[in-house]
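A single protein chain has been omitted; all remaining protein chains appear in their positions.
As written, the chain order gives the labels A and B, with residue 1 at the start of each chain.
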Amino acid sequence: MSASLDGRFVRNAWYVAAWSRELGRSLMSRRILGEPLVMFRKQDGTPVAFVDRCPHKLAPLSRGELIGDLIQCGYHGMQYDSTGTCVRVPGQPPIPPAARLKSFALAEKYNAVWLWAGDPAAADANRIVDIPEYDRPGWGLVDGQYLHFATSYLNLTDNLVDPAHTSYVHRRTIGNSGGEDVPVKVEHSEGHIVAYRWVTNAEPVPVMKTYGSFKGNIDRWQYYHLYLPSNSYVDFGAVDTGGELTEKAKEGGFRSFTYNFLTPETAASTHYFWLHLRNYGVGIAQVDADIARVYTQTFEEDRDLLAAIQQQQEATGVREYVKLSIDHAPARARLMIQRMIEAEG
Amino acid sequence: MSASLDGRFVRNAWYVAAWSRELGRSLMSRRILGEPLVMFRKQDGTPVAFVDRCPHKLAPLSRGELIGDLIQCGYHGMQYDSTGTCVRVPGQPPIPPAARLKSFALAEKYNAVWLWAGDPAAADANRIVDIPEYDRPGWGLVDGQYLHFATSYLNLTDNLVDPAHTSYVHRRTIGNSGGEDVPVKVEHSEGHIVAYRWVTNAEPVPVMKTYGSFKGNIDRWQYYHLYLPSNSYVDFGAVDTGGELTEKAKEGGFRSFTYNFLTPETAASTHYFWLHLRNYGVGIAQVDADIARVYTQTFEEDRDLLAAIQQQQEATGVREYVKLSIDHAPARARLMIQRMIEAEG
Partner (left out) sequence: MSASLDGRFVRNAWYVAAWSRELGRSLMSRRILGEPLVMFRKQDGTPVAFVDRCPHKLAPLSRGELIGDLIQCGYHGMQYDSTGTCVRVPGQPPIPPAARLKSFALAEKYNAVWLWAGDPAAADANRIVDIPEYDRPGWGLVDGQYLHFATSYLNLTDNLVDPAHTSYVHRRTIGNSGGEDVPVKVEHSEGHIVAYRWVTNAEPVPVMKTYGSFKGNIDRWQYYHLYLPSNSYVDFGAVDTGGELTEKAKEGGFRSFTYNFLTPETAASTHYFWLHLRNYGVGIAQVDADIARVYTQTFEEDRDLLAAIQQQQEATGVREYVKLSIDHAPARARLMIQRMIEAEG
C-alpha cells in the first residue's frame, strides 16, 4: 500500500502553505506537494500563489520582482497578473495563450495561509478545519510554529493517530511509562479518525507536573483526531483520579489542544505547522515560551526518529514487517488516504 | 530536441581547456566533455592532454608524477610518453599493446590552451576563433577570466544569442529598460549565428554611464555572435543618438568585444572562459580591474539564474513551454548543434 501512495497526494484538500506573517510584498518560494510555489501578497494584502516557474524557459519567478500586483520574470520581463494571466511580453505584442501561470486558491484563517491544492473552482474555505477554542477567552495560544521533517507525511499521520508512541518517544515531555499497557481505541467516520485512551490512576507526565496542580495520581486522556489527509489535533489532559471518564469531566480538567497541520513538501519530506491551545497558565508569557520550547522538543524527537525510519523504508522498500494492534488506526488512515487519492483519479 | 542533445557534444571543435597560465610542470586534472583529463607541459613547454585514467586499473594519472616528458602512474609505475604510448611496465618487459592513453590535439592561442575534442588528425589550428582586436593598439584587454556554471552549455548558448535578457538580468551592469521592446533580428550562415538589435535614443546603460562621455541619449547596439557550437563574442557599444546605424558608425563609437568560450564539463555543467577587449580606458589598470569585476558580476547573474533553470529542466524534463519570438536564435543554435552532432554520427 505504501508504494502505491508514494509521491501521490490528496489534491482536494486545504493545506497550510505558510503562516500569515511569512507572506508580504517580497517573493517567497516554497515547495508544496512536490511543486515549487512562489507566494506573495497583493497591494491590498490578498495572498497569491503560483507554480514558481515561468512557462517561457522555466526560470523561477521568485527570482523576478513584484511591480504593483504584477509579477515580472527576471529573465525576459514577462509579466503576469494575479490570476496568472500573462499581460506583457517585451518586444512582442501578441501574447501566446499558453503563457499562463498555474495558480492556487488561498484562504487566510487562524494566522495561516491555507492552500487548496486542487481545482480552484472547488475550493470552499468553510472546509478548513475548525478550531473552536481559537480566540476564546480562558485559552492561551502559541501559534506560528514550524518544523521541517525529512519524512513522508504518511509517517507523521501514523504518529498522529498513535497515542502509544508517546510513552517511549516523549517520556521527557508529554509521555511516561504509566500508559504503556493501556490499549488504544479507534473510531472513524467519513474523513475523520480518532484514536484514544484513558490512562487511569497514573503518575502525572512531566508537562503536567510542571503546570498542573493535582492532588496525587491522575486520570489522563489522549484523543488523537485526524482529519484526512493530514490535519490533526490532539486533545490531551487530566483530572484527579477517581472521577468519571466522560467528555463532561474533560471540560473541567487540565487540558490542551495541539493542532498539527502537515503539508507534504515532497514524497519524502513534510512541512509541519503547529499551534497549541491550553486552559492553564493563560496570559503568562513564560508559559507561552515554555510550551513552544517543550513541544518543539517533543516534535523534534518525532522528527529525528521518523527521518531514520524514512531512510530505512527507502533502503528496504518496506514500511513495516509486523502488524500490532496499535497499528489499526494508522493503517485505517493510510487506507482512507489511498481511497481519497484514487477517487480523485 | 533538448533530450536528444543531453550528454552529447560536438567533438570536431576547438574548446578552451585552460588558460595558458594554468598549465605547467605539475599535473592538472579537469573534466571536459564528460571525461576527466590530465594536462601538463612538456619540458619544452608544449601542452599535453590525456584522458586522466591509467588503462591498467583506472587510477587517475593526475595522482602520479612527471618524469621528464613521461607521465608515470602513481599506482604501479607504468610510464607513458607524450603521445600516450606506454614505454615502461615495471617488472614486465613486454608492453601490452592496449596500454595507451587517449590523447588530444592542443593548440595555444590568445593565452589559452585549446583542445580539439575529435580525431587529433583532423585538428586544424586555423579553425580556432579569430580575434582581430587581440594585441591591436588602441584596445584594452582583460583576459584569463573563468567561471564555473552548473548548467548545460546549451542554456548558455541560448543566452549568448539573446540580447533581450540583458534588459532584465543585467540591468545593474550592461542592460537597462531602454531596450525592452526593441525586437531582435537574427541572421545565420554555416556555423555562425548573429542576433542583434539597435536601441535608439535611449539612456546609457550603467557601464556606459561610468566609462563613456556621451552628450545625452545614445544609439546602442548589441550584436551577439555565436560560432557553433559554443564560442561567442558580443559586439557591444554606443554612439550619440541621431547618426546612422551602420558598421562604419560603430567603428568610431564606444565599443567592446566580449569573447565567451564555453567548454562543457558534463551534460549539466560548463566551464566559462572569457576575455574582454575595449576601446576606452586603455592602459588604465583601474579600468581593467573594474571591467573584470563588472563582467564577473554580470556573468554571475547568468550563472545563478541558469543553475536554477537547469534544476527546473531536470525536475520537469522540459526545457521550455512557451516559445517567444526572441527564441528564434536560441532554437536555431540548438538545431544547428544537433545537426553537427548527428553529422558526426
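Here are a few things to note about the model shown:
Convention: a residue touches a chain if its C-beta (ideal position, glycine included) is under 8 Å from a C-beta of that chain, and two chains touch if they have at least 3 such contacts.
Not measured: the values here are computed from a predicted model.
Set against the missing chain, the residues B:P90, B:P120, B:P183 or B:G216 yield one that touches it, B:P90.
Screening A:A164, A:I193, A:V234 or A:V294 against the full complex identifies A:A164 as the residue touching the chain left out.
When the omitted chain is restored, the residue from B:A98, B:A121, B:A285 or B:A343 that touches it is B:A98. When the missing chain is restored to the complex, the residue among A:A285, A:V322 or A:A343 that touches it is A:V322.
By the touch rule set out above, subunit A reaches the unshown chain at residues 158, 164-165, 167-169, 180-184, 304-305, 308-309, 312-313, 316, 318-326.
If you put the missing chain back, the residues of subunit B touching it would be 36, 53, 55-60, 63-64, 72-77, 89-92, 96, 98-99.
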